[in-house]
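I have a structure here, written as structure tokens, and I will follow up with some questions on it.
The full complex has more chains than appear here; those shown keep their coordinates.
To keep things simple, chains are lettered A, B and C as they appear, and every chain counts its residues starting from 1.
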Amino acid sequence: MATTRETETGDVGSALAGALPDADRFRWLLGLVVPAALVVVWHLLVATGVFAAHQLPQPLRVVETLYGMAATGELWGHIAITLQRVFFGTLLGVSVGIVLGTVTGLYGLAEDLLDPLLQSLKNIPSLAWVPLFLLWFGIGEGAKVLLIAVGAFFPVYLNLSTGIGNVSEDLIEVAEVYDLGRFESLRRVVFPAAVPSLLVGIRGGVGLAWMFVVAAELIAASQGIGFLMSDGRVLARPDIIVGSILLFAFFGNLSDLAVKEVEKRAVDW
Amino acid sequence: MPSTGEASKRDPAEATLGSEDPAADPALAVRGLTKRYGDTVALDEVDLAIDGGEFVAVVGPSGCGKSTLLRVLTGLEERFEGRAAVDGVDVRDGGSDAVGMVFQEPRLLAWADVRENIAVGLPADVDPDDPAARDRVDGLIETVGLDGFAESRPGELSGGMAQRVSLARGLAYEPEVLLLDEPFSALDQLTKYEQQDNLLDVWRERGATVALVTHDVEEAAYLADRVVVLGGQPGTVETVVDVEADRPRERTDEALLAARREITDALGV
Amino acid sequence: VGGSDSRTVTVDYAYYNPVSLVLREKGWMAEAFTDTDVEIEWVLSLGSNQANEYSQSGEAEVASTAGIAALMARSNGVPITTPYIYSEPEWTALVTFEESGIESVADLEGKRVAATRGTDPYFFLLQALDDAGMSEDDVEVVHLQHPEGQSSLVQGNVDAWAGLDPHMAELELEHDGAELFFREPAYNTYGFLNFLDGFLADHPEDARRVIDAYERGREWAIANPEETASILASESDMSQPVAERVFTQRNDLSEPIPGDAHRDLLSDLAPILQEEGLVTDGADPQGSIDDLLDSEFAADAAGGE
């Protein structure tokens, strides 16, 4: 036993054991320290002229722009439509990812047939899909939701399919010996054991859904945070660009926290 | 029978093998079984036959292939030389539904509570949510002395408690052939005695065939009709000791003491 | 697009096509179709290439591009015809800062010039270099999207920029020292309103209504330049002065019918398309000019009124 374990290896453990309960309540505030410092640096860089204001607007200018758009109600429309697209796209992508991930995780034949194709498709950049999706699915909401679904699909598929493949052989033997039958082994052994992998996949999928939004909203969109950003670029409005980046960061983080919370509740053993 | 050691008291494959006389199939039959893992020979030309309703104990030094033998019998090992049959059906043809096994390690589902873990062992045609099934599981929890822990997760159990959950799961299966791999190794004497007697009751009531791997010579002699002593690495059958004591037995029975001495001698202690 | 009772006609609007903004704002396009069961759907084009993608996928019956972009798409097999010119803008020029020392196209030798490949400013640059007896190899063309070309110029990452309005006007008005050192209105390739061939053939009546609406918008915009600039400013988030400079000083709406001027310009540029590898190997840009431009349709439409 180390006499100094708190300082020698304790941190690894304390990630799980947790620090003092009182201090815990305010730990999340630490997460604001670095961003706050960055905002100050940003302000100084613009204020001292290292970056000109038309290149990088002052933080306050960005807030003003966002506030202005919020005041006219325009902002909420953008946010609402993007949230809606991300939500349905993620839902679709995750669902299909679960189905295909399960099928390929379970059946060697399905894996042999589908996996190489899906592995190849996963590296196709979102922008590359845009012309094809226009062609295949037109300019409606459907095309946008589908493109977002493509983004959300791959991490779920990959993680679930490898997660199922990696379920401890020990436990699969238990299911075999006790003759659980295919369906029950899935329900009681394989799926629960793969839930952590699935949730990692869903977190990744939600992240990629946010990445694909910009490309999706290049498909004939006139609303949405991604549109706002593209529009900001076309109009050379850095305050709008930075504002939409902040919106992406905010909502991306929010949805990530939500999935993390589900993860914490689901994987409690 | 060249593989049988010189000290053999009895032909270990005296009962005919299924292939020769299907009508008189022994419950478990192994002939010329050789199992290699890479360069390691775990079992070398093992012959063994166990009649229906018989209680056989298997003892032998650590690493001599006892667990491997059970794994072969239960159909978990796909590649080996020789023949292994349950009720005359080759284990490589899928083995039999009638074989249940309690593994050497508890192998519990980390996310499931004690009740759910035991319910995994319920026969395939029993609905675990059925009140009768629930009662049965609760009865087993009581039998293995875990009252009050029905809702505990494996992470909250002591080593011996986890082992008893695994035992209860095996009993829940009500198999015709029950294989047990050191099921009482982590139990204190009192609990062990209780569970041994409980196992005897189950064996008698259900007329099951039991093969039990153990390191406890007293346990082997007290429980078994015959004790198979494996030896060496690679494992071969050293000898088979008949325990001649009448049932129900007293733990202090003279015949048991004699058998214990015989086993201990064969083990070379 | 089938011929069923209720149809949708998808028409694009773009910040570089002020009349389209007026039509959308005033609702005149829909008005032109009130007595039919046709629905008008507006779709925003952020640039010629996006407009071309809408044409290519058959999603937009009517799309606005620069002239050269239309020819490029047509040469590459996109079935579009241009019966109407939505503007004659001077939207591109070569821009630098005073302190760069660049005063003429000849000074660009060996310098870095930002341009967006395949767009009007890019062809403008090529023509300007050709004028000065140089070729693309004499300068280093840095491929950047328009707004990023602007900021790279400001940052000094490039020496000059083949600029595009409104970024160019904004730079001019809001940055001291920004200079349009080479201007040539004739090298701008007009704003082409492209119709899908299938739309023109199957629904000439609808196409005529679109052109009628554009004519109404054009006349109103000529009569109300300030108001048009305001619409442009509010739609595209630019300041009123920028919008006014873009619309009132550098936009000519007087000639909506495709004619010889347009034909000649495209004819001059067609070889460049091939040299630069911007069209497929078998394509014939020169021959495609006649397929693209339709002087009759709009003239008939205007005359039919």
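The rule is short, and it goes like this: contacts are C-beta pairs under 8 Å (C-beta built on N, C-alpha and C of every residue); 3 or more make two chains touch, one makes a residue touch a chain.
Predicted, not measured: the structure shown is a model, and the values here were computed from it.
Trainee: Using the labels shown, what formula gives the copy number of every chain type across the whole complex?
Mentor: Tallying all copies in the file yields the formula A x2, B x2, C x1.
Here is the rule we go by: only the chains that are shown with their structure count from here on.
Trainee: Which category does the touching pattern between chains fall into here: line, ring, star, complete, or other?
Mentor: Per interface graph, the chains form a line.
Trainee: Where the centres are mean C-alpha positions, what is the separation of subunit B from subunit C, in Å?
Mentor: 84
Trainee: Centroid from C-alpha atoms only, then distance subunit A to subunit C, rounded to Å. What do you get?
Mentor: Distance between chain centres: 38 Å.
Trainee: Quick check: how many Å separate the C-alpha centres of subunit A and subunit B?
Mentor: 49
Trainee: Hey, what residues on subunit A touch two or more of the other chains?
Mentor: Nothing qualifies.
Trainee: Enumerate the contact residues on subunit A facing subunit C in the complex.
Mentor: 52, 54-55, 130-131, 134-135, 138-139, 218, 220-222, 230-231, 233-237, 240
Trainee: Provide the residue numbers of subunit A that touch subunit B in the complex, in ascending order.
Mentor: 170-171, 173-181, 184, 188-189, 192-193, 195, 267-269
Trainee: For subunit C, which residues are in contact with subunit A within the complex?
Mentor: 10, 15, 42-44, 46-47, 50, 53-54, 56-57, 59-60, 145-148, 150-151, 154-155, 166-167, 170, 174-175, 236-238
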